[in-house]
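All protein chains but one are shown at their positions in the complex.
Up next, chain A:
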């Protein structure tokens, strides 16, 4: 009898243990690469900060459809554009709740006041929050929002109108960017009243799928899934960012099961990761481009034939092998293939030194000439080793008689001098901000950028008019057509040698489901389960 009772007790205990384990909270661990600078994305520009704040804690009026660079409805269910393209009216979603913290519990749902506050703080110098935490809103300014937005009008609780100074179709993509995250005005007011407004930037509430519970600098960030999230609760109960700056250590943690997802692996580890049965290695071209810009205002690069000749003389696949060691793809367009309006029909200059030499002779340089290649002193995703890249190009060009000297400066000076056009040719690159082609094409190649971000100092009327046309219409099909055409003009005129798009790798544990690589470089965990 006693024995029977004991068996029954054991069986009950075992059943209890099983039932608790099935109900145990699921925790997803992301081994992030560094500490966020803060928790208000509008104050910063680094992806590390965006992952920890805007991507998982906040929403914007529009969102990027996961895995693409296209926008979809976010906190705004829809928007209308006025016929003159100067007014954007957003119709806001009802019943959206904000998180709560130890010191703040919201009493109302999200509404138009929150939208106006979030933008007014950045654009209006008289907003009481403008100077809190330094008053520097780099992305808002960099995207030209300070000069673009004329007024933000509250139509009613759930309708907000943005009035612009000029027609600017990429404005829509800006509304899905991290700096456009929506904060709670109610929390801001409460903190101002309590005399601690700076807490809005370190301990804010958002409307996103996860709410922050604890942050230990350089160690970890803890979040719980927000029960009342408007799209429904996230699939995991807890999310932890385990801050691990060293890539080899992140990999060791992934192997040991101490983390589920890791960003930025060492290229040297990729082969081993691919072979590991416990790891899925996801990959995608990054939203970036590495290029060599000719200074088109200097001789001999003012002659398109010279630019074409050097494009033909450069063996890009050799660069991908030696410099990127496989973690890159040859670029033929100035925008990456993950971006809408990428023109796949464009035909690239194929490596052909004989044809190049002929073209150079036609341009009046049968024996070549002497020039320079500027190589960046820093490592960037779109160019892991600029010096090496310059050496490969130097070697290629010497075959058609062009003698190039490699020049480098300290990074700040490099950027500054190349802006002024002191170079003959310069290696540089770009990582996209908002997934809009305008953010690559107009910023880097538009006439307005000459003497600034347009390192080729290239102003081509035909190309520029196509871009201006695409800025002025909100019709996406029309814009796509214009951008596709502009890429053909670009290739023909060859102001750059488009070299490579880096490939982003993200190893995850096999048991992680639903994770997608974001072409904009973010890390989202809403749809992820384990």
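What we mean here is this: a residue touches a chain if its C-beta (ideal position, glycine included) is under 8 Å from a C-beta of that chain, and two chains touch if they have at least 3 such contacts; residues count from 1.
The rule we apply is simple: contacts and distances are computed from a predicted model.
S.K.: The chain that is not shown, which UniProt protein name from "ABC transporter permease subunit", "Oxidoreductase", "Lactate utilization protein" or "ATPase" does it carry?
M.R.: When "ABC transporter permease subunit", "Oxidoreductase", "Lactate utilization protein" or "ATPase" are compared with UniProt, the left-out chain turns out to be "ABC transporter permease subunit".
S.K.: Thinking of the whole complex, not just what is shown, which of A:68, A:100, A:127 or A:141 touches the missing chain?
M.R.: A:141
S.K.: Have a look at A:397, A:430 or A:490 and name the one touching the chain we're not showing.
M.R.: A:430
S.K.: One chain isn't shown here. Among A:130, A:154, A:255 or A:387, which residue touches it?
M.R.: Touches the omitted chain: A:255.
S.K.: Given that one chain is not shown, which residue among A:105, A:166 or A:219 touches it?
M.R.: The single option touching the absent chain is A:219.
S.K.: Touch as defined at the start, partner being the missing chain; which of A:151, A:410 or A:475 qualifies?
M.R.: Candidates A:151, A:410 or A:475; residue touching the omitted chain: A:410.
S.K.: What does the interface between chain A and the hidden chain look like in terms of residue numbers?
M.R.: Residues touching the hidden chain, for chain A, are 27, 29, 34, 37-38, 43, 45, 133-136, 138, 141-142, 198, 201-202, 213-214, 216-220, 222, 240, 242-246, 248-249, 252-253, 255-256, 258, 380, 410-413, 415-416, 419, 428-430, 452-453.
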